[in-house]
Structures are given as C-alpha cells and as structure tokens.
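Encoded as structure tokens, here's the structure I'll be asking about.
All protein chains but one are shown at their positions in the complex.
Should a chain be cited, it is by its letter among A and B, assigned in written order, with residues numbered from 1 in that chain.
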Amino acid sequence: MMKTMRKTLGIVLAAVLCIACFAGCKKSEGSGGQTLIIGGSGPLTGDNASYGISVKQGAQLAVDEINEAGGVNGIKLQLEFEDDGADPSSAVSAYATLYDEGMKVSLGAVTSAACVAVTEEVKKDGMLMLTPSASQKECTQYDNCFRVCFMDPDQGTYAAQFIADNNVGSKIAVLYDKSNDYSSGIRDNFIAKAQELNLNIVSEQAFTDQSKTDFSVQLQAIKSSGADLLFMPFYYQEAALVITQAASAGMDITYFGVDGMDGIIGQMGEANAELTEGIILLTPFVAASSDENIVAFVEAYEKEYSATPDQFAADAYDAIYTIKAAMEQAGIEDVEDAELNEKLVAAMTEIEVDGVTGKMTWSADGEPTKTAQAVVIKDGVYVEY
Amino acid sequence: MDFLSNLISGLSLGSIYALIALGYTMVYGIAKMLNFAHGDIIMVGAFAVIVCINTCGLPVWLAAVVSILCCIVLGVLIERIAYKPLRRSAPLTVLITAIGVSYLLQSVAQLVFGSEMHSFPKVISMPTIQIGELTIKGNALVTLVVSAVIMVVLTLFIGKTRMGKAMRAVSEDKDAAELMGINVNKTISVTFAIGSALAAVAGIFYGSTYGFIGPYTGSMPGIKAFVAAVFGGIGSIPGAMLGGLALGIIENLSKAYISTELSDAIVFGVLIIVLLFKPTGLLGKKIKEKV
Partner (left out) sequence: MKSNKARRKNYITYAIAVGAFAVTMILIFTGNASRHMQSMLVPICINIILAVSLNLVVGILGELSLGHAGFMSVGAYAGCLFSIYMEQMLPAVIRFPLAMLAGGLVAAVFGIIVGIPVLRLKGDYLAIVTLAFGEIIRSIIINLNFTGGAAGLKNTPQDATFISAFVVVLLTLIVVLNLISSKQGRAIMSLRDNAIAAESCGIHIGYYKLMAFVVAAFFAGVAGVIYGHNYSILTAGTFDYNKSIEILVIVVLGGMGSIRGSMIAAIVMTVLPEALRFLSDYRMLIYAVILIVIMLCSASQTVLKLKEQLKAVFFGQKNGKEEI
C-alpha cells in the first residue's frame, strides 16, 4: 500500500521535475545591450560554505563596479554562481547548468577537487577558465585554464624559504589537515624544502576533518617537543581553534600561517584579540593594507556585506577584473564572437593586472606571477614583517 | 607526564561526548528512534546562548535558561510535527525524517547566522589547575562533573519517579502502556523535552570548551556521540556516560601513541571489535528473542 503510494508520488514528482528541468533549460537570449555571463561554482552550503560565499560576494562586487562604470567595451557583465557543496560531480552539473544559461567565461570552482573535475568540461568547450581559489596543480592542467591564487606547492616552498632567510624560528613544528588537499599539499612541499634548507623540524602533527575541534593531543606533543615556531598551513577557522586551545594549555609559541590564515583577526573577535598578537602570515592579500586599491575594495566590501573580505573574496574580485582586462586586450565587442574563447585565452598571457592581491601576469601554464608578502599582527592589525 | 595529560584531555573530550550521548540514548531508549537531528539541536542551543548574550545582553544564567527553553520547545515541536505521525511507520522512515530535520536545522541556521564560525561567549570560565607540569583545564572538570550529575539524576528519574516508570513502560511496549492508562504522547513529549534540554546543556559546554560555533558544528559531534551511545549500549544511561568517556580516551591515546592521521579509523575499529564481543555494547541489555 504505502509502496504504491510512494511510487505514484515518485512518478508525479519525477514528471514535475523533468518539466521544470526543461523549462529551466531555455537559453537566455541576449536582449538589446549585450551581456557577458561569467559562471562559477563553489560550496554555498555545507562545511565549506564560507569559502564559496566569499568568492561569490567578491566577484559580485567587482561585476557591479564594472557595470556601474559602463561595462567592458559597452558589454555588461553578469555573474551566475551555483552551489556545488565542494563536490566534483555537483560542480560538473553546476557547470552544465551555467553552460545552458549561456556562460562565456568560467570561474571554475572554488575548491580544488571540484575545479579539477570542471577543467575536463572546460577543455571540451575551449572556454576561458579563471579560478579564483582552486590551488591544486591540476586545476590549470589545460591551456585554457588559469588561476588567481598561488599554487599549493609554491606556498610551501615560499614559507620554508622565508623561515630560513629570516630565521623566524629554530625549532619548527608542523600541524596540518591530512584530509584537506590544500593543507597537505602545502605541507608536503614545505617539508621537502625545509629538508633541503636544513631547517630543524622537531614535531609533525596532523588532524582530519573527522576530528578537527579538539587539538589537545597534537598541542601537547608540540609543547613537549620544545618547538618555538608552529607552521599551520590551513584556514583561519581551524587556526582559531588551535590558537585558543594552545593558549589555554599555556603554550608560548610563534604561529606561522599561509594565505588561508587571513581572516584570523576577525574570527578571533575582540574577546580573544590578544591571542592573535605576533602571528606571522605569508599572504598576497592583506585587508588592512594602506594601498589605495585595497582600501577601496575593503571599504566597498564592508559596505555591501558588512564583513571584512578574506583571501577568497579578494581573489574573486581580482578574477573579475582580470577577465575585464583580457576582454579589453582581446578587443571583444560582441559576446557572440565565434572566436571569443581563443581571443580571451590568448589575451590572458598578454595582460598585466594590478589587483588587490598584487601585480599579476600569467604564463601559458596558467600560473600567476605574484609575490607573497609576510606580515605580522601587531596591536590587532597587520604590519609588514 | 605526557601520558597523564593526554589521558586528562581524553577525559575532557570524552565528557563532551558523554553529555551529548546522554541525550541521544535517552531518546532512543524511550522512543526507540535514532534522532539524527540531536547534534543540530546542540548547535541551536549554542546559537541561542550567543544571541542572548551578544545581542540581548542577558546575564549568563538567564541565557542558559533561555537556551534550554528554546531547545525544549524546538525538540517537542519537532517530535509533534515530524516524528509523531510516523510512530507506526517503519523505523527507517523515521530515521530519514530525522535526517531531513537535521538538514533543515542546518540550512535554517546558515540562512539566519551565515556560514562563518561565531565566537562563543565565555560562559563557563574556570581557572586552569596546575600541578607540576600537568595542566588540568577547569572547564573540563566542570563538564565531567556535570555529565556525571546528569547521569545520576537521569538514572534516578527513570528508576524512581512516576514519569520515569511511565517511560520505561512506553519503552517496553507502547500499546500495553496505553492500555494501562499511560499517556503515551505525553510521555514521549517529555522524553524529547528532556533530551533537548540535555542537548542545550551540551551545546553550552561544547561552546565554552571550543569557543566557536557554526551551522554545521553539531553534525560531527552528533555522529561521534551516536557512536559513543552504541559503544556503551544504546538506551542505557550509564552506558552513554561510559561510552562517551571511553571514546574520548581512546581517541586521544591513539592520536598520541599510534597515529594522529588514523585516530578515527582506530576509534571505529575498536568500536567494531567491542561490538563483536559484546553485540549490544558495553552495558546494553541482551534481548532474548521470542519465538
């Protein structure tokens, strides 16, 4: 009885959905003034939602600014951003939805695994893909794929080099998220470079996404190892947990983070502000910088979303301006241009963008050239190291 | 020294698991359903405290009371709307509904509070005790004592009071209980109210121990507490306490002495082995099958 009920209900639902699906699949026709659709996907729900939301907001801000200023060569930009829950299969579906909506340029996906899956689709279509934040090496494996952020291996290497050059610590401990590709990717290269430079790594500890709230054991081991510097290649949400727990365990250690650490001041809040004192991080974007580009961006972002932009938002903001620069370089005046993809991809290696995450040019392998800057937190603000 | 301090931190982690598992096992024992949304009620309880203190400026004790009340109302509402109509359905239907409720609470929380982590006010701040090189966190001690007290009170409540007797009767056989004049609906509602109140308490302790709360914070501790409850024998209140503590200690010791990366695999492995030798958990009742 119940079975047949559910079945009928199922069939009805399936029918409704199919209709809804077809209805939603009509291509949006260009009306009057031309619009170029930029599509992207990222986790807007689930554990990693804050990354996707930051990218969406940062990109939207840039799109609005560009449109207010009259668009690019008279073409308005439009951002379509879909949820993929950081899942590769969902990201591919999201890409397909966006393709049906007439996307011309893709922002790929926010997280690495999802983005790698999308590159395969992008390759088939030849479309320009510029991911703001997917840092794994393979995210730019094809000629038409580019990125704004650092590649994982580079960050680890920079960090080890920086620690060696500036003698930040003599006994180094490493704590990383084994289940996260970003974190373990940076860690692998950090360790390799550190060994090359003869850095003294006294303790190496890991955690996973199944147990990332309690770090007491890892911190105890680090404390016992007598380390004076803790390298933390992961995001500020977990870093906040680690730092508060280390403080309550009475640890006195210097924290060293990479670009994911940006946002720690806001996360710790006023109540724990004193704990962020002295944190060093290596990042291309510093929200508290005095650079006028950055000041304007941070102000606009805070006004729009009442939150301080993080690394993700800054990368996305730069991605949109990079697309604008590529369109101008390629002289795109018609979004239905048959050679739009080729022109845009070719333009990518010719442009130079002075964005909020630094001055960038792109090589044919899709990697941006930009430098990381080391900053240290003093009195609740970043200052140059 | 390291061993002792890892043991103590394991106890402190375990007492959080125990606190959550107590609510889990309570609901399971009486209503015979896995309330997958239990972890998310913890999250709601913690957010209620944040709102009360940061936005409304209430004192700590009042915030705790409001949070507990919120969770009780929420728990009873969920039971009435989502679970009650399914009381005669297959257990799996109820399980899926509970999962649906869990998704619902998470997405509502994300829509209301955003996806980022919110810092939790220092509700319980006990001084750290220092004995030689050994540091014992005051909060952990309080959590341990509170879960032990709750365990004793619950056991007494179920064993000695009239309501407790009714609960046991409902747990044994709903229809027979009804025939004996027990109001089954009321009994189950009370069970959910107690379970949710425990979730709120767990939320407050979780928040003050770890300091940050997000819309998805409840799901992993929820699963771990479920494991703890089964470990101790689901439905058994002392079992939940024991299971929680054992889980915390095993987790921390395996992190410290075997592998930080594989600690979860080890925890689950131990669980499987224990269940192989004691198929109904450490303190679970053996149910004889009737032919």
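One rule holds for everything that comes next: a residue touches a chain if its C-beta (ideal position, glycine included) is under 8 Å from a C-beta of that chain, and two chains touch if they have at least 3 such contacts.
Everything numeric here is computed off the predicted structure, so don't read it as measured data.
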Residue of A:E65, A:D181 or A:D228 touching the missing chain in the full complex: A:D181
Option touching the unshown chain, where B:F47, B:F120, B:F192 or B:F226 are the choices: B:F226
Residue touching the undisplayed chain, where the options are A:D100, A:E339 or A:D354: A:D100
Residues in chain A touching the chain absent from view: 1-11, 13-14, 17-18, 20-22, 24-25, 44-45, 82-83, 86-90, 92-97, 99-100, 112-113, 116-117, 119-120, 136, 138, 177-181, 183-185, 208-210
Chain B, residues in touch with the chain not shown (by the definition above): 28, 34, 82, 85-86, 88-93, 95-97, 99-101, 103-104, 106-108, 110-111, 223, 226-227, 230, 234, 259, 261-262, 264-265, 268-269, 271-272, 275-276, 279-281, 289, 291
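The rule is short, and it goes like this: only the chains that are shown with their structure count from here on.
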Computed distance of Cα centres, chain B from chain A, in Å: 35
Interfacial residue positions of chain B with respect to chain A in the complex: 2, 5-6, 9-10, 12-13, 89, 107, 110, 114-117, 119, 121-122, 128, 130, 135, 137, 210-212, 214-216, 220-221, 251-252, 255-256, 260-261, 263-264
Residue numbers on chain A that touch chain B, as the complex places them: 2, 44-47, 49-50, 53, 178, 205-208, 210-211, 213-214, 216-218, 220-221, 224, 237, 240-241, 244-245, 248-250, 267-269, 271-272, 307
